[in-house]
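Excluded from the complex is one protein chain; the other protein chains are retained at their positions.
This part shows chain A:
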């Protein structure tokens, strides 16, 4: 069997409000987002026969099925790990539909990432670190406890080797914020950022400042995936899945994060291998991409992916970003809802929702006539990505 570009489409999108304290359980958030996605598609829970979740989600598919009132769930699965999962989650829905295991699949991510389980909070104080192939014993005792501290080492390495890294990081933060300012649903909708305020923001872990970090958020996002045939009869303009890919790279890593520091070339992420597979399946190239939602837990994560997906050469990410390409007026507008930096951190799932809006033409920072919409879900430890298109193939 070979990949069939455009065999399936995203036909519904939904999200909750994004906040610092939702006051609701992740189950309620998941149900709200999934319900909204189904309503958007003109479907009901009775049409759903599959659910795919992130492997770090606390909500199991059957729990969401019960909350939504799905009467006959016939397929479920999960993908990840963590933030490298959302595009792969859509891919799993497509695979299930193409294999005849499901017809209509809800893909969701729900978390109280600020008021509940915070990923930026660091290690517990009462247990020893490591074991179970996590290798965290080699890092956590040394004060390496958060993703920000890990990405700071990558950013410093990039600065050591290449030019304009800092200027690029600033521009990535500024572009995301500018796009959030157009999006009423973004947490930072009303807060503008200037170059001055970026550089004035508190240094957290050199060389990364507060505004190089994403927002910890509460919320959920969901999409509905079905076959292209069925999509043609539904309410919304389909966003066809031209391609989806995953990659762990030639040096797969254990653990979630820190072991990436032992990759021979630690600034070349598995997104390189994901990109090759992604563009190959679609018969497209980086030059065909009209708009991109690039996973942005930190500004440096975006900068590295600009190089990995081939939008610029190795080491040129800083220069490319600083040149202004990432704004709405540029060649590669990114994170048009504000992304994790300025909309909300829904662990890559809000990027999928926004990638669909661009194909529909309904973004609050719309790229006119966008045909090819890239969505990435970032390393470490793996990478996945989606190419959504306005035409079936």
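Just so it is clear, contacts are C-beta pairs under 8 Å (C-beta built on N, C-alpha and C of every residue); 3 or more make two chains touch, one makes a residue touch a chain; residues count from 1.
Everything that follows uses one rule, which is that contacts and distances are computed from a predicted model.
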UniProt name of the unshown chain, from "Sugar ABC transporter permease", "Glycolate oxidase iron-sulfur subunit", "OB-fold protein" or "GMC oxidoreductase family"? "OB-fold protein"
Looking at the full complex, which residue from A:8, A:154, A:289 or A:390 touches the chain that isn't shown here? A:154
Determine which one of A:21, A:66 or A:137 touches the chain that has been left out. A:137
Kindly state which of the options A:69, A:254 or A:324 is in contact with the chain not pictured. A:254
List every residue of chain A that touches the chain not included in the displayed model. 120-123, 125, 128-133, 135, 137-146, 148-149, 152-154, 156-157, 160-161, 202-208, 254, 259, 261-264
